[in-house]
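Only one protein chain is missing from this complex, and each of the others stays in its spot.
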Amino acid sequence: MRNPIWGFVLLVFIFFSLMSDHFFDYRNFQNILVQTSTIGLIALGMTLVMINGNIDLSVGATLALAAAFAVDVQSWAMFATWGNWQILPAVCLALLVGLLMGAINGFIVWKTGVDAFIVTLGAMLGIRGLVFVYTGESSFYAMNFAYSDFSALSVGPLPVLAVIFLVCTLIVHLVLSRTVHGRNTYAVGGNREAAVNAGIRVGPHMMVNFMIIGFLAALSGVLLSTQMGAATPNLGRDYELWVITAVVLGGTKLTGGKGDIIGTLGGVLAIGILRNGMNLMQVPAFYVYVILGSILIAVLFLDKRFNRTEDGGLRL
Amino acid sequence: MNEKLEPALRLKGIVKTFPGVRALDGVDFEVMPGEVHALLGENGAGKSTLMKVLAGMYQPDEGQIIIAGQPVRMTTPIEAKAQGVVLIHQELSLVPEMSAAENIYLGELPLKSFGRVDWTTLYERSNAILERLNCNFRGEVTVVNLSIANQQMVEIARALTVDARVVVFDEPTASLTDAEKVVLFEIINDLKARGVGIVYISHRMDEIFTLSDRITVLRDGSYRGTLTTADTNEDEVTRLMIGRSLDLSRDTATPTLGETVLEVRNLTCAPLYRDISFSVRAGEVVGFYGLVGAGRTEIAETLFGLRSADSGEILIDGEKVQIGSPPDAIALGISLVPENRKEQGLVLSMNCRDNMTLPQVQNLASGPFVSSSAENEIFDKYREKLEIKTPSWRQTVRVLSGGNQQKIVIGKWLSMQPRVLIVDEPTRGIDVGSKSEIHALLRALAAQGYAVIVISSEMPEVLRVSDRIVAMYNGRIMREFTADLVTEDSLVQAISGIKATEVA
Amino acid sequence: MLLNRLKAGGPAIAKQGILVAFILFMIVFSFMSDRFLTPDNIMSVFRQSAIIGVMALGVTIVVIGGNLDLSVGSMLSFATVLVVDLHDKVGPELAIPIMVLATLCLGAINGFLIGILRLNSLIVTLGMLSAIQGLVLIYSGGQNVDIVDQRGTWFAIFGRGSVLGIAAPIIIFGLLAILFHVIMTTTPFGRKVYAVGGNPTASVFSGIPRSRIVFTTYLISALCVAVAAIILGSRVMGSQNNVGQGYELQVLAAVILGGTSLLGGAGSILKTVLGVLMLAFIQNGLILMGQPYYTQWLVTWVVIIVAVWLDVAAKRGRLFSPIA
Partner (left out) sequence: DTVRIGITQNNVGIDSYQTTYERAFIAAAEANPDVEVIVLDAGGDVARQISQMQDLIQQQVDAIIIWPTDGQALVPAVRNAHNAGIPVVVTNSNIAEAGMDFIAAFSGPNNIQQGIYSAEMMCDALGGEGQIVQITGMPGYTTAIERQQGFDERLAEMCPDVTQLDIQPGDWNRERAQRTMETFLTRFDTIDGVYSGDDNMGVGALNAAIDAGRAEGMVFIGATNFAVGYDAMARGEYWGSVYQSPVDDAEAALQTALDVLAGEDVPKLNYFDTPKITQENMDEFDRPVF
């Protein structure tokens, strides 16, 4: 692997295997996969958006909104006779809401030309407001245990949530590396003017990527709500920061034009393993903040050390 | 020209205004199929703007575009391309992290099912084009790893992806080597033979006269006339362009040389350059000539404190000095006009004046504040001296034409009153009028006692301005010539790596 | 002529976008509540905005220099906890300088990592956000800190004192805003910050010590946080470990509302003040109207986008973006 993050993943993996009795255990690996799937799904979308040279800070709120829909719609009177099938329209609607939120962000970025950071910072507040309007600030819960049982299902040795995450990872990886849309994602982020000159419709293109991340955030919200059998209005706070961190650790450039899904997967796993390992080692809560923060900076520093090419030896 | 033939493309009465600037003022222009039509004008005359109108990047305020007899409206570059109009940009328009092939077919990558890229077709086609262009690299390489010249070739390769009616080359040779130029000219002749109309923009008269069939001249955004190349000469074109003739002769007055100001001994920075020794005296212009990639820029960067050498010494006024940073260099009286004006020379978001006074802003303070009047004084002085065209000092440099931007950078370093002035490719993209002014200026500066180093890839330029010429090849100094002993042949041999002894 | 000037996109007009948005907003709100534009309320909003405002001044300078600072929220918690805790241990005359020094050290760490090691500022300050939050908790052991003698200490003047009827926080905020405005627009340092933010490479080629400038912007930002912490500590007379949580985004929103470009090289201190006031007036106005708190978030969403849109539209001379 040319990406240093995988070296780091290996390192923490070995470290925790030695330090904790409970870490190197196949059920724990299942846990790690399920735990990373939430942030991981959003990170897939964030990789596209960031390669595009944009960013999306509203994902946490979108996740909460989708989770609220997924849980609430099940109890709508019109689906009362559907039995377990009432879950289907609920999930579809939730995913649709995610797409819609992404589309709104993308459309505003496209039409107003306001920086995505700003547009989605606004949306982060606004969509959270929508969540509170919709939920009336209390939690929703699913009457139907079939909903929360879904998250306990397994496909072979893997929990179904992990399978969904891995399948999505594969799809987004293929889209990014093999399709015209994926290649254009690099083009738009690498040199937007060149992309415009080449006739790529940059606006709609970026909007599609915002819709993809909206969809993935919503999917993540749905899966999270299956684990809870409920949706809470504060769900997903701060997730945007952890997602961005994971993506950057995975080697995607904040300025766009560079990055890949393999790296993002590494970044997500790195954070997931650290979190899980520190839980198992019972690191006191106060120190977890310091350790996570320091490791973030340290990885950035090492990455810079290993990949210092940009300035070509010039002292800038 | 054949009067019965329908022009491949016609522009009628094009007007385009920008805030505060009337960039195009009723310009007429036409290209016949199979014709190379050169477009000339000073920096900021509106050439690039006219071509951007043509390529659908700007909408004209007034006027008509007529293609094959039909008036058309093109609102995007892609529409223009569909009409067979291809523009090769003055500024590189490539995506650095993508492969050359993807860049060539950017925006129209060949498709398979499910929106997948058809890589086989993509590489086949682009490699065929690159072969036609005699490029020594393949479509698979990432653009960021290519030299500027090769990147330019990728840009040019785009013109060959469609069945073009008109291809516009906006200063394509600014960063090409002579060998690459030859290939480019072959391509142009090939296109021409196939009935494609070519618009060719360049500030290099020799190219214009070897390539073009007709010449249209713009001045200050307005149309000045069209000449048939065969029936005209450089002088006539120049007069049309700048309203006067140019004195192209070398100033022959023997300079009065002072003490040695700068001396470099055995400077090495592997693998960029090795064992570099030379000296420059007050009142002298030393030209560094070589191919792109010969390592001249790196020497300049070392002298300016931007790069550290592995070994060797630098002496100023006979004293050994350590230059660890640009401020050190500036304190020693060294100035560097860098080769890439947009990345290294200018803060594009700043206005003209602030850019010019940037290196000395600390010294222009009155009390804790920057003295605005002192700044304006400097700016006005050099704006006049270099004839910089800008509506006011408040204009952000981003919107100035390339040539005027370059003049701001030169003004910036002249205003530092340096003892050693290093200029790297000072006239890249600069019109003939300003070019000869800059040359005269460099001579005048030397006459005032400055030690001047000029790095250039243009032989006429080094020959005109230098008292001595240092020829470099592949990181080494091959030979030194004095102005009266140099010949074009020996210079060409030296920079191609043929040793002096072999010649003699 | 006016249209031409509007299109001219010079600095004079660039200001107008955000100003127009601000005035429009104030007019709309003053129709919706008759208490909105009373002197009392305006003073109260000014006073409330001082803490965010002072921090936003520092962050504006960091952003003009081409970087971000997300650590200011945690740093505010750190500084406030420290100054309040030390107040009772060593007295305010020692507590303040110790706290300022300690906060400057955190700023110096940011500055070192970003200015000198050239690490990405978003991620570094995100990491610092987390690390400093942990530091605060370790320092305080997770306990709230309080000043016991709340009525007797002169430390109270920063948050609660007033001069000629103007509250001390307003005076501090106002003076700092003017000071930083002057520094950024008229001094060599200000010019260099704009240059480094606009094009770091070209700045180095112009002999500007880029590393030192970036380093200094983070020191300034930390200094602003320290001042904000004094106002906050003095106003509240105590501190929780997470007082500053989420402030980084409010501060950033204010800076952005002020039209400062996240790309660096452009922005203005005075417009940041407008941005700060606008956010404070939104919060205040909606409570005056008796709206539920989440309306505030929805309104902020709309206002941020409309205001910044107007601002960029004024700069480019057309409403919709030229993106195809």
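Labels for the chains are A, B and C, by order of writing; each one numbers its residues from 1.
By our rule, a contact is a pair of C-beta atoms (placed from the backbone, for glycine too) under 8 Å apart; a residue touches a chain by one contact, two chains touch by 3 or more.
Quantities reported herein were computed from a predicted structural model and do not represent experimental measurements.
By the touch rule given at the top, the unshown chain touches A, C in the complete complex. Of the listed positions C:Val243, C:Leu257 or C:Val308, the one in contact with the omitted chain in the full complex is C:Val243. The residue touching the chain not shown here, chosen from A:Leu100, A:Leu254 or A:Leu280, is A:Leu280.
For the chain left out of this panel, the touching residue among C:Phe31, C:Trp154, C:Tyr293 or C:Phe320 is C:Tyr293.
When the omitted chain is restored, the residue from C:Leu232, C:Ile304 or C:Ile323 that touches it is C:Leu232.
Although one chain is not drawn, the whole complex shows that of A:Thr38, A:Thr120 or A:Asn209 it is A:Thr38 that touches it. Residue positions on chain A in contact with the hidden chain: 22, 25, 27-28, 31, 34-35, 38, 132, 135, 137-141, 145, 148, 151-152, 224, 227-238, 275-276, 279-280, 282, 284-286, 288, in rising order.
What chain C contributes to its contact with the hidden chain is residues 35, 38, 40-41, 44, 47-48, 51, 137, 141-144, 146, 148, 160, 232, 235-238, 240-243, 283-284, 287-288, 290, 293-294.
Everything below uses one rule, namely that only the chains that are shown with their structure count from here on.
Where touching is counted per the definition, the chains common to chain A and chain B are C.
Chain pairs A-C and B-C differ in how many C-beta pairs are in contact, and the one with more is A-C. With each centre defined as the average position of its C-alpha atoms, the distance from chain B to chain C rounds to 43 Å. Averaged C-alpha coordinates give centres for chain A and chain C that are 29 Å from one another. Counting only residues that touch two or more partner chains, chain C has 201, 204, 324.
Those residues of chain B in touch with two or more other chains are numbered 76, 306, 325.
Of all the residues in chain B, the ones that touch chain A in their complex are 57, 76-78, 81, 87, 89, 93-98, 102-103, 106-109, 111, 114-117, 272, 301, 305-308, 325.
Residues 70, 113, 117-120, 122-124, 126-135, 137-138, 142, 200-201, 204, 210, 249, 252-253, 256, 261-263, 292-298, 300-302, 304-305, 308-309, 312-313, 316, 320-324 of chain C touch chain A in their complex. Residues 108, 110-115, 117-119, 121-130, 132-133, 137, 196, 200-203, 206, 241, 244-245, 248, 254, 285-297, 300-301, 304, 315-316 of chain A touch chain C in their complex.
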